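One structure, as structure tokens, below. Some questions next.
Coming up: subunit A.
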Amino acid sequence: MRTRLITSLPLLALAVSAMGALSAPVKTAGGVSGTITFTGTPPRMRPIDMSKEPSCASQHPTPVMTETVMAGAGNTVQNVVVYISAGDQAGAAAAQPVRYDQKGCQYVPHVLVMQVGQPLEIYNNDQTSHNIHPLATINPEWNKSQPPGTPPIKATYAKPEFITVKCNVHPWMHGYFAVLATSHYAISGNDGKFSLAGLAPGKYTITAWHEKFGTQSQEVTVSASGTVTANFVFKALPY
Partner candidate 1 sequence: MSRIPLLACAAEFGLLLSATGLLAAQAQTMSRIGNVTGNADAGKREYRRYCVGCHGPAGDGLGENAQWIDPKPRDFTAAVFKCRSTPTGSLPTDEDLFHSVSRGVVTTNMPSWEPLTRQARANVVAYIKTFSSRWATQGPGTPITIPAETPANIESILRGRDVFQKMECWKCHGPAGHGDGPAASTLTDSKDNPIRPYNFSTGSRFKCGETNADVYRIFMTGLDGTPMPSFADLMQPNDAWDLVHFLRTLQPLQTPEAAIWQTWLPAHAKELKPLGPDQGGR
Partner candidate 2 sequence: MIDWSVKRRGGCRWVWSSALVLCGGLSVGLVSPAAAIARSDSSTNVTAVNRSGNRDRAKWEAYILAAGGVLPASAGLTLAAHKTAAIPAFARKYNLPCSACHTTWPELNSFGQRFKDRGYQLGNDRDSPIWVNPSYIPIAIRTTPGWRMEQTTHQPVDVVPGDGASGTVERTITQSGFDISGADLLMLGTLYKNITFGFVPTIADGEGVGIETAFVRFDNLRRSGWANLKVGKFELDNMLSEKRSMMLSNNGTFYQSYHFVPVGDVTNFGMGDNQIGAEWMGHSDNSYTRFSVAVLSSVDGTPGLPSGKSYDGAFTVSQGFDVGNLGLQRVGLYGFMGRRPTVFETTGGTPIPGTGTGNKSFYRFGAVGDFFLGKLEFLPLVMRASDNKDLAGGTRDATWNSGLLELHYYVNPQLVFTQRSEIIRMSNQADPATPKTLGNIDAFTFGYRWYPIMFSRAGLALVGELSFTKTIGTVPLSGDGVGFAPLTSATAVRSTSLLLALDFAF
């Protein structure tokens, strides 16, 4: 079952980029890939105290850490959304729903990428109530309660936006919806690597977004074949 497969972020990223590649016209095999790193000292991730919600705390033998900046070896950064922000954005929204889970009072995945108009399904796998409160500013902001055992909440977003998601009952729960206009996107894994495939030849602006580090863009020219390299280096401000 597909939803079972997508339990880890790199897998999801691969899956969605594959989907993106599939939906694009398969004329050429141009692409962009790169690695995302940062310089400076990253904010330290802190353990989360879930003692107020025993049903979740019991699922985590060791304390869960915050997921704001997930750094890998060699200062690579995970959870960076890389996408085409100008140039051929390749069309229609994917019809397959994307899945967002609340499990152990955490959002899985931490950053969920979807296309404009793509169906979103939000599941509560916990034995406690959550309220899903995506703090959209361009799209409508809504806030719905989801007690345990209730059907998934379904939604779509009509406009591109990076949306903070929070649960007011469990203030440590923070996640993001990345709603994109393009079908060409990827999310970096723990090794900081990303890859956009299936791009028609031409000029593109590629943007990398990170919840803490912000956004960076660069222009690339994709030829009919071969992969262009585009690396991003974020600067971690000292805190």
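Just a few scattered comments:
Assume contacts are C-beta pairs under 8 Å (C-beta built on N, C-alpha and C of every residue); 3 or more make two chains touch, one makes a residue touch a chain; residues count from 1.
For anyone wondering why these and not others, all candidates are chains of the complex that A comes from, given by their letters.
Since we're looking at a predicted model, the values are computed, not measured.
Within the complex, subunit A makes contact with only one of the listed candidates (1 or 2), namely 1.
Chain contact summary for the complex, subunit A toward candidate 1: residues 52, 128-129, 131-133, 135, 137, 140-147, 150-151, 153, 168-171.
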